[in-house]
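Only a single protein chain was left out; the remaining protein chains are all shown in position.
What follows is chain A.
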Amino acid sequence: MVKDKATVVVVGGGATGVGILRDLSMRGIDALLIEKLDMVNGASSRYHGLLHSGARYAVRDQEAAKECIEENTILRRIGKSCVEAISGMFVQVEGDDPDFVDPWVKGCAESGIKTRELSKEEAWSLEPNLSRKLVRAFEVPDGAIDGFRMSWQNVQSAVRYGGRYKTYTELIKINIESGAVKSITVRDNVTKEEYDIECEILVNAAGPWAGKVAQMAGLDCSVSPSKGTLIAFNQRISNRVVNRLRKPSNGDIFVPHGSITILGTSSITIPDPEDTSTSWEEVEELMKTGEGVFEHLRDYRILRVFAGSRPLYVPKGADGGRNASRGFVTLDHEKEDGLKGMMTICGGKFTTYRLMAEKFCDVLAPKLGNTAKCRTAEEDLVPAVSEADKKAARQYFPSYGVNLAATRLGTEKFPEVVKTLKENPETREVLCECENVTMAEVMRIAQEPTSHSVADVRRRTRLGMGTCQGNYCAIRSAAIANKLFKDKLEGCGDSLSDMKNFLQARWKGITPVMAGKTLREAEMTRGMYEVLFNVNGGRR
């Protein structure tokens, strides 16, 4: 049954998909994005959160390096509510190849990336935790970017131009008539309802799942999912991104990201992009390398470990893994395979998501007779909450809470939350004490039509992502979920199961690193939920 139609349907709610949705919407093209789970569930949130300066690619791939520095500059300008405008450092430590430095400095200069060599003393005074085995250090314009906020802000921008989106909506069939895509069949993963959406062009932006989507149309698109494992530490170990100055390898990059630091990553070719498992061995490998940069790394508390898969495009006959291109490819299946009305975008990097969307839509738009120019670099993703509004709201927020809430909520929802906090002082309670999230904010996000579980709220607020990994906020938010999700819980059961799912997902990231301080925390969780609350009902 046809229930909906759109000129373009974009499959995949990651950085690539949301970038295309925004680009098309700004060109005036009617576009609808579908995502099988919650927005930003795949690689776009399971990565470093690094806004590349391009310096990492300066030796091997100058084209990528140039793209990175250009996009880095653009995103710092248009993405003030999702970019942490910090800088970065490339450090060489004893034992690293000294001959790598000169070509790297030259490569950066040729790519337009500003570098400045720091004396060892200067580097240590800027980042006191850096190894005493430091040999050379350079400053570069690396930054941090929040995948969750960036993606939602692209969606919000698209919505202002008429773009639409549906989460928990999974593509299950591509309907082709006489050599052209006519419609798709989707399943609503909350209500389990199946229906058709008509479209003129189907865009496959499913990242590491792109191969699977292509298969539904009987096409072959060689995507090699490459798993990257990352470690999240409980605090900021540095205030700058720190890269190892050597040939890119595993465990080279530390990104301070909000209240935490992320170290990564590995690169393992895997058959199934759903595989986000991690192991102690992967963690050990990352830690061993990471210790080269921060020698006391093992004293820092690990919060959790997580993995995502990069959507690396492998041209026929080439290898996957770290040697596969970080560049992207646009496949027009009409040209390549004789199938009208379907295009695939594959590969690429988070940092260049906007440029990828621009180049892709430059090919797509003319097919619909649209000649509008790309304007995504000209306008801010979302308007920022004014300093005056933030200042006025301070009295209602917990300390250190306003800035983060304002960039998460944006100009539309922030005043609503402030109003709730003002009128109902009970909602000023800090529901997540580790990440400083108020009850009012959780309630507001829970009311979004896209929120079906506490995990959905987590991705938009950072609820449960700090020190205690959900110990206290799980039980507190379950009470709220029971009230607010009542009509929407069909997809995920009752609020007790939702709470257990939420904790189980936290547990997944803790299990491979259960030692030391992390183990103490886990034991407390177990004591609280299994013993005190008996959530498993006494069953083993």
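Worth pointing out:
Assume a residue touches a chain if its C-beta (ideal position, glycine included) is under 8 Å from a C-beta of that chain, and two chains touch if they have at least 3 such contacts; residues count from 1.
Rule of thumb we're sticking to: contacts and distances are computed from a predicted model.
The chain absent from the displayed complex carries the UniProt protein name "Glycerol-3-phosphate dehydrogenase", chosen from "NitT/TauT family transport system permease protein", "Purine-binding chemotaxis protein CheW", "Biopolymer transporter ExbD" or "Glycerol-3-phosphate dehydrogenase". Taking the complete complex into account, A:V402 is the one of A:L32, A:V385 or A:V402 that touches the chain left out. Among A:R187, A:K212 or A:R301, only A:R301 touches the chain that is left out of the view. Of A:N204, A:N250 or A:N471, it is A:N471 that touches the chain left out of the display.
Only one residue from A:S259, A:T427 or A:S495 touches the chain missing from this view: A:S259.
Residues of chain A in contact with the chain left out of this view: 129, 234-236, 239, 256, 258-260, 296, 299-301, 394, 398-404, 430, 433-436, 466-468, 471-472, 517, 520-521, 524.
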